[in-house]
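The other protein chains are all here in position, but one chain of the complex has been omitted.
Which chain is which? They are A, B and C, in the order written, and residues in each are numbered from 1.
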Amino acid sequence: MDPRVHGIRRMLSGIRRIWVVLSPKGGVGKTLVSVCTAIGLAREGRTVGLLDADVTNPTAHIPLGVDPRGVELREEEGVVPVRAKGVLFMSPVFFTEDRALPLRGWEISSILRELLAITNWGRLDCLVVDTPPGLADETLELLLLLPRKEAILVSTPSPMASTSARRMEEFLRDEGIPLLAHIENMSPRGIPYYPNLDAEIGHIEGTEFCRKVSEIIRSVQND
Amino acid sequence: MDPRVHGIRRMLSGIRRIWVVLSPKGGVGKTLVSVCTAIGLAREGRTVGLLDADVTNPTAHIPLGVDPRGVELREEEGVVPVRAKGVLFMSPVFFTEDRALPLRGWEISSILRELLAITNWGRLDCLVVDTPPGLADETLELLLLLPRKEAILVSTPSPMASTSARRMEEFLRDEGIPLLAHIENMSPRGIPYYPNLDAEIGHIEGTEFCRKVSEIIRSVQND
Amino acid sequence: MHEWALANAIVDALLAHAGEPREVKFLEIRLGKLQSVAPEDIEFWLRQLLEERGVKVGEVKFVQEEVVLRCRRCGHEWSLDPSEAPETVREYMHFVPEAVHAFYRCPRCGSHDYEVVRGRGVYIGKVVFR
Partner (left out) sequence: MHEWALANAIVDALLAHAGEPREVKFLEIRLGKLQSVAPEDIEFWLRQLLEERGVKVGEVKFVQEEVVLRCRRCGHEWSLDPSEAPETVREYMHFVPEAVHAFYRCPRCGSHDYEVVRGRGVYIGKVVFR
């Protein structure tokens, strides 16, 4: 009996919706979609949290503009997430001084359990969870632990990404996870390719990309 | 005592060099670089193998042009890899009918051990290993199991990819793994961005991208 | 204090598994030293939270577990005392013991690929309900 599983239920009990941003293929835009989804909700006046669950290679702090070395975490009935661009943010990078964090599967599950068991999100309209590529411990453990979860699948038109997305769709259907949205990124049929996006990552909230993400999310969120 | 660890030594004993293509960030081009490195070596007359070690989301067969449903594996002192575009190729996709393969950490290590313990590569000048993003079981287990390994690190100019690459460089240095090359992809300082590459993935061997990869590899391989 | 959250998890786990007991007669909590949790803090919150939920609390015993690490690369086993770590690193491991892999390497071969065999964090050793 791992007490953290019980602690997690308590710590997530004030959260209305949980959106897990997924794709087995890397580099399709999961992190940017996660960050912009959260920023968009915050701008509409929602209370929103963002968890970077890419534990061995967290990068969500970069577009959120959070320097991990400058963060001092506050303890209050758990650990209080950091506020950035209107979003309550928690990341494993706060505990590593931005070094490499090589972890084996059970350790990955364990660090996610610990983070979920100690982070005090308070009341949230929505928690957005950015995940790593692949279909391994991070994703499986999150799907096991998170209540009320809905998936946002991200892919691109590349044959490698679309094959990966098809596999994930089958998997989500088997697991009974509702698919809130399937976003085709870098594509005329979804979010266009913006050649200068990399240069704008520091102020992602001002980009056409970010507006486009918010627009898509608004159209599917039904509430 | 896992007998596979001993079997692996035997099965890899005829391989002169082992190149592990790495990046904790996804979508930077690891798979295309792996495939083109292998194709380039084969064209120079080398005997070359390619292992897709992205076990929960293998995609190397796509640019190699191998339809996993058409493959019948032959057994001969192990399992014989499939020949495609001059390269001897082994992938977990041959055992899944291209379905999702969700695995926990220990299972990831175990499937890699099994594949390495049964694949009969014969004599190779070089084995290229394509890895998934992250810094978890696949990468750690490969670095544990593979002898004579050298790393090829792939990154892009994106701040997310360069942060990830910096972490991996520190890690490789700590682990004492020689860095054969750090390839900056989608960059004027390394391999340029080719807007139509996705459309050419079916005949990657004829692309400027592939020639460029071979050129870089040739310039660093020192033999 | 994030110890409040750790204690609350234990309380929720105990009550869920025992179906709302009236009294916890004896409770043994194991504290892996990697997490540097003070037994007094956990005990304070355990008593407070259990009593708030109408559960009497008898003896609470703490057992500190030494840290044992085992290298996957070379097999070497060693220990580590977080009280000798830099303040910041101790704090990271206090929140998230897995952070150890970012800061420590096998003293024999230098690898980051090692297992925390013992001494990671808080768990329930034994419990007697009435």
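What we mean here is this: a residue touches a chain if its C-beta (ideal position, glycine included) is under 8 Å from a C-beta of that chain, and two chains touch if they have at least 3 such contacts.
Treat the numbers as computed from the prediction; the structure is a model and nothing was measured.
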Identify the visible chains that the left-out chain touches across the whole complex. A, B
Only one of B:92, B:134 or B:190 touches the unshown chain, namely B:92
Touching the hidden chain, out of A:103, A:127, A:143 or A:160, is A:143
For review purposes, identify every residue of chain B that touches the missing chain, sorted by number. 1-11, 73, 75, 77-79, 92, 95-97, 99-104, 107, 110-111, 114-115, 117-118, 120
For chain A, enumerate the residues touching the unshown chain of the complex. 140, 143-144, 171, 174-176
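Following the convention adopted for this analysis, only the chains that are shown with their structure count from here on.
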Whole-angstrom distance, CA centroid of chain A to CA centroid of chain B, is 28
From the C-alpha centre of chain B to that of chain C, how far is it in Å? 40
Multi-chain contacts only, two chains or more: what residues does chain A have there? 99-104, 107
Sequence positions of chain C contacting 2 or more other chains: 112-113
